[in-house]
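The complex is shown incomplete by one protein chain, all other protein chains being positioned as in the whole.
Up next, subunit A:
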């Protein structure tokens, strides 16, 4: 289910809707129909992410770059469809009446939090890219034939920088990164030299993420007031607002879990979507799988659940181990294994090179899209009349 397919089906839908709007008069039925369609699409899109077709399972595993790109695409589609449901052919006064008068401002707050998350994730993607650069150094060193001490040491140094770059942004892992970095104090002349200043491929907390900002708190805050509409049958626009919010929280949560991100403690204790909601089944299943993975990896100080990152981390550790025990010329069997690992690492680098920039661009698009929709919705609220409180 490539991205363009969502897009085009979505565009088709808009044009159909446009025609309908004109001829429409009794719109309650239309509303229900819209909602049903929206729910169906959300369910379908996430089902595609949960169980991709046979040939994609191996090439696009859960939390791989290409899988995340699809996830982000799905978000963009949901967002666009939500806007049509909310804005098109809608009596604007509805937006100022309960429950929307409360739900919309809450959604807007969630959107602002999502913007900050997008920035943090984008910065995390930069760390992944930096990791890749170190991995490439290691690959080129270990590709030499024969492999001597010099190449092994060169690769080891690059790999340890790579592991450092992976771990720094996460508070949980600060201890680890500190011991990996070297400092200027090392050389004798310490009097004039600076206090233990970590340099040498130590990537400090990203500039764009505020000092005490916490990804996990942010996610928590996004779902603090997220409650499924009550009553037997979800009514009016409360339901689409809830759906979009849930999708937004889930996607942001998955992105935060994927790449290095500032302060993610307790991320696995995720929000709950009621199980009886049909559209949410796949989301819930995905959520459980990712949370499980997160719990499993946490003990190992994982940089993130991004498939490529995990593999890089594992290969990095293994190759460092090899480097530490290396004695020229090395056992043939061991060397064959190393060569296989190097080839794998090279392949991951290639995949990162290929997919990471597009992913980052998409996240930027999510950012701009959220900004734009937020403006549109606020305008709608504004036009609809009184805004009881200024909306931040």
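Rule of thumb we're sticking to: a contact is a pair of C-beta atoms (placed from the backbone, for glycine too) under 8 Å apart; a residue touches a chain by one contact, two chains touch by 3 or more; residues count from 1.
In this text, contacts and distances are computed from a predicted model.
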Options "Mic1 domain-containing protein", "DNA 5'-3' helicase", "Tubulin epsilon chain" or "Exocyst subunit Exo70 family protein": UniProt name of the undisplayed chain: "Exocyst subunit Exo70 family protein"
Checked against the full complex, the residue among A:31, A:60, A:106 or A:126 that touches the missing chain is A:126
Looking at A:101, A:116 or A:293, which makes contact with the chain not pictured? A:116
Residue among A:148, A:266 or A:355 touching the omitted chain: A:148
Residues from subunit A at the interface with the omitted partner, ascending: 112-113, 115-116, 119, 123, 126, 133-134, 136-137, 144-146, 148-151, 153-154, 157-158, 161, 184, 187-189, 192, 194, 197, 199-204, 206-211, 213, 328, 361, 364, 368, 371, 374-375, 378, 390-392
